[in-house]
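Omission of a single protein chain aside, the complex is shown with its protein chains in their original locations.
As written, the chains take the letters A, B and C, and residue 1 is the first residue of each chain.
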Amino acid sequence: MLQVKNISAYYGDAQALENVSLAVSESGVVALLGPNAAGKSTTLRVISGILPAASGSVTFNGEDITTASPQERVELGLVHVPEGRKLFGTLSVEDNLLLGGYCGRKDRKTGSRLERVYERFPKLKERRNQDAGLLSGGEQQMVAVGRGLMAQPKVLMIDEMSLGLAPLIVKQMFSLVQEIALEGVCVLIVEQHVQNALAVSHHGFIIESGVTRVAGTAQELMESALVRESYLGH
Amino acid sequence: MGVKKIAKRKLVRLSALGVATVVALPLLMGCSTAASSSSSDSIKIGAFFPVSGSLALLGEESWRGVQIATDLRNAAGGVADKSIEMVFADVPDVNAATSEARRLASDSDINLAVGSYSSGLSLAASEVFARGGSTFVELGAVSEAITDRDYENVFRFNPAAGSFTKLQMRFITEHLAEELGKPVSELNVILAHEDSAYGQSVAENAVIDAAEAGLVNFSLEPYNAKSTDLSSTVLRLKAKAPDIVIAVSYAADAILLGRQIRDNGLQLGAFIGTGGGHSLKGFHDALGEAADGVYDVDFTQIHVNEEFTPGITEFTAAYEERYDSLPASGHALANFTGANLLFDILEETNGSDDPEEFRQAAQNFKLEIGTTSSGWGFSLNENNQNELADVYVMQWNGDQLETVWPEQAAIRAPLPATPFGV
Amino acid sequence: MNLLVQTLVAGLLLGGVYALIAVGLNLIFGVVKIINFAHGELVMIAMYATFWMWTAWSLSPYISIFIITPLMFGFGVLLQRFILQPMQNSSPTIKIFVTLGLSVLLQNLALVLFGGQYRSTTFPWAEQNFSVLGVTATYGRITAFLVAIALVIALFYLMKKTLTGKVLRALAEDRETAGLIGIPVKKYYLVAMGLGTAMAAIAGVLIGPFQSVFPLAGAHFTLLAFVVVVLGGLGNMAGSLIGGLFLGAVETLAGTYIDPALQQVAVFAVFIIVLLVRPQGIFGGSARNAEVGLK
Partner (left out) sequence: MKKKSLIWTLGLVAAAGLVPVFTSDQYILHVCVMILIYVGVTVAWNILAFGGILSLGHAAFFGIGSYTVAILYVKMDVNPWLGILAAMVTAALGSLLLAVPLLRLRGPFFALATLAFAESLRLIAIYAVPLTNGSVGITTPPTQGFALISFSSREPYYYIVLAMALIAIGISIWIYYSKMGYHLRASASDDEAVRALGVRTPRLKLAALVISAALTGAFGAFAAMYLFVIDPETNFSTPLYSIQPALNGIIGGMGTVAGPIVGAIVMTPLGEWLRTTFSGTTQGLNFVIYGVALIIIVRVMPGGIVSGMKKLYRRFRPENRSDGTAPDASGPIQPEQELANSEGGRS
């Protein structure tokens, strides 16, 4: 469904990605793993189009979208939930969600989509009129994911979902991700917490220093020597 | 640290290139200025006026007066069989004035220059000419400082700021006091002025002249020249309840002040403008009938006793033909008159613009009052200021600014009126 | 006492217009993140348009406003599309100098086209006086004030209640994320610039009947509008309204009770003090101020 081939990218003069490749299928959870500053978030930025690829290609459903605008990608169903949630803090929870549904607003089903998000996160319905910036970290992450869901994603990329959240909430979020995946959405999660991530994933990729090192099923990764040594071994 | 060294080297090379440009530039510019031709059958005169920037409006008017005088004189055979060539320089600000003065002064054919409408520009441009030993003749700026610097080659043919305030005080003591039925010592007079060089230098003179005239109840009310709202000034005036307000304003603030006096219902016995904005047609256009009755002391305007101002009809016709409208203010006429005086003096030197000869001729040149197109006479005092140049009192009536005082220049008597319709 | 009331009334009437100009600037500054040094020139263009429509066709300012405003909206869109948008990713400094260039260009274009004359729209109705309890004001100023207040409130609701407004607020806060979730950022920049320009234009038309127009007529408003925006808080429309009224009052009060020559100094002093004491503005900004360089 989504294929990333040999991309490289720069921030100014600094190279952030050297050679990253990955592919995800129709549904399921895929984990993108790697140490700090390995280029995981940068990879997502390239996939969602806010950072142009210096070389390589991104294809979605067989269509080359390497140079497409972020907006076009969202319309295709490629949705990015950024690191740090990036909510519009002075807008209400509901407004944040509504803006997430901006691309699909013309089919006039925004209302029912909003209801579905509220069903999934009843807490958000209670807080719909509050400024998003005033919510707790977990609630904010719910709004961020909900905002992503409002765009009817086919591939939902969530960056560092569990960062700074309490363990209990992290657990909830991971099971949430699995639920979403069961509804026919492919969820690509970027995580530093390798064990948790692999526990819910089908596939995984490991990036180091801007290069894809390992790719395989979650099972294969768990068993690979590299992962055992570098990420699980301690 | 190798990188740093390379960077440093490149940098040095770049700055070297910069310095090279400084060196090459004079050579390039030298080529362009060397091209100017010289000819013996014309007299080249520098002309500095601001025709862009914030002084553009009346700067342009002033320059028009000089141009008309030049063209008319050339059509009549020039000066001492030589044609006059005005070398124009736009001087929107003081830096430009200094710069352009240098440029023209470095042309060996230019030993004489005129200007400049604005006092600041005049001070700057005339310094350059005077310090270089050439002649500068001011035709429009009023600041006393221009001729107070003891430069023997800086002249002013038009009236200075003191003439404005002296006439205003005379008008108040000799005419308005009686009309308002109050002794001079009881008249409450306020001078509201904008705070540019023009307003401040007039205010300075006014304080002295008011004291001399016995106006004990005289005060100043300065405001910022670029204000877009004069509510405060008008409210302060209202609180002081003056009999007479004298205003020194540029264009926009003159209109604003008038409108806000009207809107606030400030009743005045008389309102006297001091040239600038109060002479402009736009002032009357903006205020309509409310402007009727407003007095204005300024350079000669076209509605004046024509017997007193020989040549004014010729000027007005030429202006109308050329610009398809009547002069916007008295500046064109003042500069026209000044330029003609200059040409007459050059006639005396037989067309020589040698500073020494010019000074001699100018100091010996005398004309009676009422013999020039502005009604001025000509006689220089020890500061090279034309003592016989004067201003007159005018009054708005309909859309005309009619000269009303003193009698020799007047076309009618001053009429009592309620300024700004209140 | 009467003097104080008169002064305050004059200040508030003036402040209404400042608010309107500032609200437009706030949109441009807050959403498009451009320090628009040509903002006053947009006011000036509308003042000229008002003058010419009145002089040439006897169109009252209160009719021509319906022609001038959409035209200026279009002008703002064109400016954004062809001059500012290509600069969107440049540093703020570069953008400042492009708008400064634009301001020089527009001022002098007006000088080339219309000369330095001071022109006044003399619309008799606007010059009539309205007087209550010894406090007077002209219909023109009162109208300008009321329309300004109404428009600022309307804009406030637009920003709060409509999808367009929400998108604009989201953009003001974080344009990268807005783009990321599929909002066509460039399109809304055009809208913001158009709206901002239209607000400046409406202000220009409204002050037409009592303010003379000349090429530098707008220059004065630019810095004032920035002061209002900073006072009221970036992205805060209600703040701009109150900031505008406050500044108008400060200006006239300082003029009446200190010295008219120091009016502007008082305004700038208030500006610098507010920047120091509450950099987020008296009423706080709704946008993340850090994005335009505020800590």
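Keep this in mind: a residue touches a chain if its C-beta (ideal position, glycine included) is under 8 Å from a C-beta of that chain, and two chains touch if they have at least 3 such contacts.
Owing to the predicted nature of the structure, the values given are computational and were not obtained by experimental measurement.
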Among the options C:I63, C:L109 or C:L163, which residue touches the chain absent from this view? C:L109
From the list B:G120, B:G293 or B:G311, pick the residue that touches the absent chain. B:G120
Omitted-chain contact residue, chosen from B:V79, B:A96, B:I190 or B:L333: B:A96
Just to verify: which one of B:I45, B:V66 or B:A105 makes contact with the chain not shown? B:A105
What chain B residues would touch the chain not displayed? 4-5, 8-23, 25-27, 29-30, 33, 51-52, 56, 60, 88-90, 93-96, 98-100, 102-103, 105-106, 119-120, 123-124, 127, 130-132, 143, 145, 149, 151, 195-201, 204, 222, 224-225
Interface with the undisplayed chain - residues on chain C: 33, 35, 83, 86-87, 89-94, 96-98, 100-109, 111-112, 115-116, 174-176, 215, 223, 226-227, 230, 259, 261-262, 264-265, 268-269, 271-272, 275-276, 279, 291-295
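Keep in mind that, in the parts below, only the chains that are shown with their structure count from here on.
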Taking every chain's C-alpha mean, which one sits closest to the mean of all protein C-alpha atoms? C
Taking each chain's centre as the mean of its CA atoms, which one is most distant from chain A? B
Compute the distance, rounded to whole Å, between the mean C-alpha positions of chain A and chain C. 41
Touching at least two other chains at once: which residues of chain C meet that condition? none
Which residues does chain B have that touch at least 2 chains other than itself? none
Looking at the complex, which residues from chain A come into contact with chain C? 48, 50, 70-71, 73-75, 79-80, 82, 86, 88-91, 95, 98-100, 102-103, 105, 147-148, 151
Show me the residue ranges of chain C that touch chain A in the complex, using the header's touch definition. 163, 166-167, 169-170, 173-174, 176-185, 235, 286-288
Enumerate the contact residues on chain B facing chain C in the complex. 52, 54, 56-57, 59-60, 195, 221-224, 226-233, 235-236, 238-239, 251-252, 255-256, 259, 262-265, 277, 280, 282, 285-286, 288, 328
